Structures are given as C-alpha cells and as structure tokens.
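What you see is the complex with one protein chain gone and the rest in place.
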Amino acid sequence: MKDLLSVIMLLGIYSLLSACFFVAMDAVDVAFTEAAVGAGISTLLMLVAITMTGREENPSRHKPALALIVVTITGSLLIYGTLDMPYFGLAQDPVHLHVAPRYVNDSMQEIGVPNIVTSVLASYRAFDTFGEVVVIFTAGMGVLALLSVVRRPKDIVIDSSKIDSFNKCMHEEHLILRIVAKMLIPFILLFALYVQFHGDYGPGGGFQAGVIFAAAIILYTMLFGMNTARRVINQSATQLFAAIGVLLYGSVGVISLLEGKNFLDYRVLSTDPLAGQHLGILLIELGVGITVTAVMVIIFFNFAGRGNDQQNKENSDS
Amino acid sequence: MLIAATIAILVVMIMAMIRAFIGPTLYDRILAVNMFGTKTVLLISLLGFLMGRPEFLDIAIVYALINFISVIGVLHYSDSSIFKRSDQQKK
Partner (left out) sequence: MDISSSVFLLIGSFLYISGGVGILRFPDFYTRMHAVGVTETLATAMILIGLMLLNPEGLVLIKLIIILIMTLFISPTASHALASSAMQNNLIPKLDKNEVNEKETSSNS
C-alpha cells in the first residue's frame, strides 16, 4: 500500500479503536484526549504535510528482511522480560496499594474537586503539566523557526476585491458545506468552552478544550480559504496568545513563591485553602487551553500557508 | 436489549473495517472510516449507559464533531489538483 492518504485513513481507524479500548477500561479523560487529538488534529496535520511532500511513498531501496528479524528478536525479549511483572489489574499490585488509595482517599478533603484525574494532573502533579505546556510551546516555536516564510509585500494578497471574487467562485462548489459549517462552528466553539470549564466535574480540561477549539478554526480555514482566514485570525496575535498561556501558568507558580510557599502551591491564592485550590486549577487550565489552541493554529497555518504560497506562485508564473 | 444492540454495532464495525482494507478505490476507504466513526459515537453512548456512567456522552459529542471535521479535511485534501505539483516535479 503505497498511497499515503490511505495510510492516514487507517491510522485514523487505529486511534479510534484505542479510544474505544480506553472507554472499555473506564478511563474517561484519556479516551477524550485520544479521540480529540488522535482522530482529529493528528489526521489533519499529517494531511497538510503530505500536500507538500507528495502522495506516493518513495520505493524503498533496501530489503526489510533484516530489520524485521531484529525487531522480532527485540520484541520477543521484551515480552519475555514482562512475564515477571504482576498481572494486570490484580488488587495486590504495589501500584494499587500505595499510590492510588492515597489519591482516591485524600483528594476530596485536600483539593475538593470531584474529578480526581484533574486534581492529580493540575494540583498534585502541576509541575509535570507545566513541563508539558512548555514542550507544546517549544514545538510551536520550532515550526515557526523552520517553516515560516517571510512574506514580501507583493506576495500578500490584500486586494479585497480579488478575495471577494475568489470567494464567489468557490461559493458554488462548497455551498452546502459552507452553510452547514456556519451553523456548526459557533456550537463547536461553545462546546470547547464548556469542556474547558467543566473539567473539574466531568471529563475535560485544558488540553482537550484547546484541541477542539483549534479544530473548529481549521474547519473554517479549509472551507473558506486561506486568505479569508488570515484576515479573520491575526497571525501575530496568535503568537502572542501562545506565549500568554505559558506566562499565565508560570505566574501562578511565581505568586505562590512570592507568598513564601513552594512553587505552584495553590493554597495561598485565597483565604480558604480549598477555594485557593479551585482558583489555581481554573487559572492553569485556562493557560493550558490558550497555549494549545494557539500552537495548533500556528502549526496548521504555517504548513498550509506554505503550500498555498507555492501554488499561488505557480499559478502566477504559468 | 442494550447488550444486543452493542453486539450488533460491534459486528457492523468489523464489516466496515473489512471494507476499509479491501476497498479498491480511496473513496471506499474514506466511506468506511466515516461509517466507523459514527458507529463509535453510538458505541460509546451505549457503553456509557451499560456501565452506568453518563459522562461518556461528552466523548460521544466530541467524537461526532471530530469525525465530521476529519472527513471534510480528507475530502478537501484528496482533490488531485493539489498533488499534481509533486508528480510534475518528479517528471
């Protein structure tokens, strides 16, 4: 199977199956994130990438038999090594005796948030989540550094009459899709906000909300054209938002330092420690959501804009 | 009855996967993936009802939206005029 588009489709099915497994294992937040990221953003970004690299896979120049033998031997050694580990899900496993009961028993008194996954992610392990947000921000910066094209003024299509005529001729092709999308996109954005702020009580949180928000913006861009989307969503504002999210997260931690406690200790944010925890979790989830949205939009616009510029250049050359 | 409906949906998902593997053209595969996606939405809702945890409906809503966006994305990018560039460069 050399057609990369079909391979991307099958990867979409694979991530769907993973989401179903997670649902069957009763892990709601993980299934949420897997469904949103794996089947949505990942597929779209890989599609945009293959518009620039070409649709067929290059013929491989070496025989894969030797690699297959190495992989099989290594894999079987690893499986042999796991036979010593305790069985999956037994009640006497060490992981079920020390770590999990501590969180399950004490999370409600110490933090007061019903969703234990959010309390672990955002309060007990807030420093790890800070590292994740910084990694996402770095990925966005990497894409900007490698792929952003400095646009000369004569390449920028700011002639609004040309944009309007282009939009009119595309209007006939995608009429039904545009009307349905115009009705659906506000609902998707509203649902992303619901997921963001409801993360304390149900599945959700900053990462999932950011991904859904970015998916709505990508839908708008695909259906209405890059030029219209560039007028609606300002590029420098998006880059500013990516930085603001990380700064918000870091500032909450620094405020705790200035009050004399540890970094990212939320109890000092208010007179009541439980209210302080709630406020802290709310603020950092907001920071995570803003950064994830902005970075996804930056990556998509850079990939798609580059392909769009190449096509415009070819159309104007020929 | 819920269990019977769940088993029926699982059977149909297997049928859709078979079509995704053997479909001769690209559009057969996209159709199979779309169908798989809407079955997943229902499967998650039914599993949520079976296990007594209604929070799974949030995942079902997100999944329906993401499925729609993915299919529109694939159709937009399967337009062969976008890929002609690489074929011409190779020649």
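We call the chains A and B, going by the order they appear; numbering starts again at 1 in every chain.
By our rule, a contact is a pair of C-beta atoms (placed from the backbone, for glycine too) under 8 Å apart; a residue touches a chain by one contact, two chains touch by 3 or more.
Keep in mind it's a predicted model, so treat the numbers as computed, not measured.
From the options A:77, A:176 or A:258, the residue with contact to the unseen chain in the full assembly is A:176. Residue-level contact of chain B with the missing chain is found at 1-2, 4-5, 8-9, 11-12, 15-16, 18-19, 25, 27-28, 30-32, 34-35, 38-39, 41-42, 45-46, 49, 54, 57-58, 60-61, 64-65, 67-68, 71-72, 75, 78-80. Touch with the hidden chain on the side of chain A covers residues 176-177, 180, 183-184, 187.
As a convention for this text, only the chains that are shown with their structure count from here on.
Within the complex formed with chain B, the residues of chain A that make contact are 3, 5-6, 8-10, 12-13, 16, 19-20, 23-24, 26, 28, 31-32, 35-36, 39-40, 43-44, 47-48, 50-51, 53-55, 177, 181, 184, 188, 191, 195, 202-204, 208, 212, 215-216, 218-219, 222-223, 307, 310-311, 314. The part of chain B that touches chain A in the complex is made up of residues 17, 20, 26, 29-30, 33, 36-37, 40, 43-44, 47-48, 51, 53, 55-56, 58-59, 61-63, 65-70, 72-74, 76-78, 82-83, 85-87, 90.
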